[in-house]
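Have a look at this one before I ask anything.
Yeah, one chain of the complex is gone here, protein chain that is, but the others are all in their spots.
== chain A ==
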Amino acid sequence: MSRPFPYTYISCPCADTPVPNPARKRRSRESPQKANPDAPGTDEKGTITEDEEEEQTFDPRSPRSNFSLYPPEQLLYCEDCHQIKCPRCITEEIVCWYCPNCLFETPSSMVRSEGNRCARNCFNCPICTAPLAVSTLENVTVNGTQQGPWVLSCGYCMWTTLDIGIKFDKPTNIRTQLSKLTDSTSRGRQMSKSLGDLKSPLSTYASIDEHLSAAGDNGGPDQSAEPPGPDARFAALKGFYRNQIAETSTSPADPLGTDFAGGFSSPGALNRIMSLYTSSSRLSSLYNKKPKSKPPVMREALTASEGLKVPAPNAEDVVVRRMASDECGWDGVASIEQRSFQSPDARFVDDLLPLPVLLRTKRSKRCKSCKHILVKPEFKPQSTRFRIRLIALSYIPLATLRPLTISPPQAGYPTAAPTVPNLDSLLPLKPVQLLLTLKNHMFDPVRVTLATPSVTPGRVGTKVTILCPQLDIGANSDVWDEALQGSAPGEQRSSRSGAMGIGYEKVAEAGKVWDKGRNWTTVAIEVVPGTLPGGGRRASRANNDFNDGDDDDDDDSLDGKNFDWSGQSKDPNEQLQPDEDVLEIPIFVRMEWDSENQMEQSVSKSSDTVKRELAYWMVLGVGRISPELEG
C-alpha cells in the first residue's frame, strides 16, 4: 500500500503450498482450460470440497496475501524449477562483509573478532544513530597537517565525544583508541587470565559446597581489585564456562559424558553421533557398566576473575537518586532505544559510547528446492554488477498500468472534463478505462491469457472487464535490431505515448488489443469502482437503475461475515476498514510459449522446442475510491 498508484504486485505461489510440489505443475498442464490451476490447497488438502477450492479467486485483501504478494522486481526465477521464486523460496549465502560507511570489505576471518562491526573510524552517534565525523578541536595547522586533539562529532544532533569526556590523539584507528580509553579490556583480560590460571584447579571441585568455602576464603583480594569492564567480564565468563564443559565431560569416548556436553558445544554432538557407529564401544559401555566415579558437577561463576559481578547493595538506590536529581532529569536518562545497543549497565546519557558501525553483507541467492544459484553478485563491495542474476522480470511480462486519459462517452454519463482521472480519489460507479501494457523480455513470443473475477472480492465490489483477455506478445529482440530498423520503432513509441493525448478518438473495443508493439501489447480494462459501505448508501440509492441488484447483494450477503475491528461504529456496515477503499484487481495471468530445449539438445527429438507455461496471480493497485459520489 505504500507505493503510489498504480502499482503491480505478483503473488508467489509458495504461500499456498508449503512444499514446492511438482504435482501442481503437472496438474496445471493437464487441465489448462481451468481458469485457476494454482488455487490453494488443491493437492494435499483435497478433503475440502475440491471444486470449491479450485474456483477460489485470489483475494488481495485476505491476510494470507500479505505473505505472498511481492513487487515484481523482488522476485527471482529459477530456470530449473520453471517457477517464480520469492524471498521466501530462496536461501542466501554471504559473499562478503563490508562497512556501509567506509565501504571497505572486512575479511570473514576478522568479522567475528571485530564483533561484526567496522574496525576503522566509522562510528554512529549513540544519541541519534547518525554517522560521526572525526574532527579536530583546535584549528591549528603545522606543516599543512592539522593537529589534534581529535573528537568524534555528530553533524545531526551536535553530540561529541567531549560530552563523555573523550578525546583522541590521532585521527586514525579510533576504534582501538576508544577501546583503550573506555574499557580496560586488554588490561582486564590479562588480569583475569592470570587470576584464572591461578584458580583453574578450582573448577574441578566436585561439589559446590566445597567450593563455596574456598571462594569465601579468597573473596577478599578479588573485590579489592579493580572491577573489569563488561568486555573483559564476558571474556572471563566465556573462558570459565568453556573450561567447565571441558572438565565435566570426562572423556569424548564416553557416550554419557558427551551426551551431557553435547548440549553445550556442537563438536560434542558430532562426537556423539560418530560414537553411534562405533557400536562396539557403545554396546560395551551399555553392558558392562563399570561403577563410575561421582560425575563432576558444573558450577556457576563465583569470583570476579571468573566474570561474576555482584553489584553494590545500594546500586539501585544510587541510580534512582541520580535520576531524580536536578542535574540529570529526563534528558540525562538514556532511552530504551539508546540502551539497547550499549552495555547493560548504561543508564544515563553520559554512559553512552560511540557505536562502531555494524557491517552489512552482500549475499548470493539459491533456489531452496533445486539449489541452483539465482543471484550471484560481484565480490567487491562497491560493485553493483552481478555474475548471475535470474530475475523474474526477464521472464514474466512486465505489467504497467495507466489510466486512459478520457473516459469515452458512456450512456447516461456526460463526457467528463478532459483530465487524467485522479487515482487517489476514484468516483464510485463512474467507469474508468485503464490501459494495461505487458512487455515481454523473453526472446520467444508469448501467448498470455488474463482472467479476473468480474467483481473484485471484498465488500467494495468493483466491476472489472478486461476487454481483450487473450493476447500475444512479440518476442524481445536485440536492441540493435530495433536501432537498425530505422525510425520505425521511434514512431511506434511516439504513437504509444501519444495515445495519451489523442486517446479520446480511439474507442476501446472488446476482443481487440488496444495497441501493439515489437515486444509489448496493451489491452484496455474497464473498471466501475464500487461504492464504499459508508458513503455508498446515498450513491446506491441515487443509482438504483445502474446496479441495484449488485449492490444489494454485496451488502446482504456479507452482513454476517464482516467484523468491525475498530469497534467505533454502531453499524458495522457503515464503518470503513483501513484501506478497504483501495481498489486492487486480482488478475490471473497464464503465459504459454515455446522455448528452445536447452537441457536436452544432444538428444535430437522431433522438435527442438518445448512448450512451457507459467501461471501466477497478479494484483493491480488501481487507486483509492473516494467516499463521495460526486467529486
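The definition used in the following text is that a residue touches a chain if its C-beta (ideal position, glycine included) is under 8 Å from a C-beta of that chain, and two chains touch if they have at least 3 such contacts; residues count from 1.
Throughout what follows, contacts and distances are computed from a predicted model.
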Q | Undepicted complex member, UniProt protein name, chosen from "Peroxin/Ferlin domain-containing protein", "Dynactin subunit 5", "Thioredoxin domain-containing protein" or "E2 ubiquitin-conjugating enzyme" | A | "Dynactin subunit 5"
Q.
One chain isn't shown here. Among A:C81, A:V111 or A:A133, which residue touches it?
A. A:A133
Q. Of A:S11, A:S68, A:Q83 or A:N101, which residue touches the hidden chain?
A. A:N101
Q.
For the chain left out of this view, which of A:K439, A:K516 or A:R612 touches it?
A. A:K439
Q: Name every residue on chain A in touch with the hidden partner chain.
A: 70-76, 98, 100-103, 128-131, 133, 139, 141, 146, 154-157, 360, 365, 375, 381-382, 384, 386, 389, 391-394, 398, 400, 418, 439, 493, 497-498, 500-501
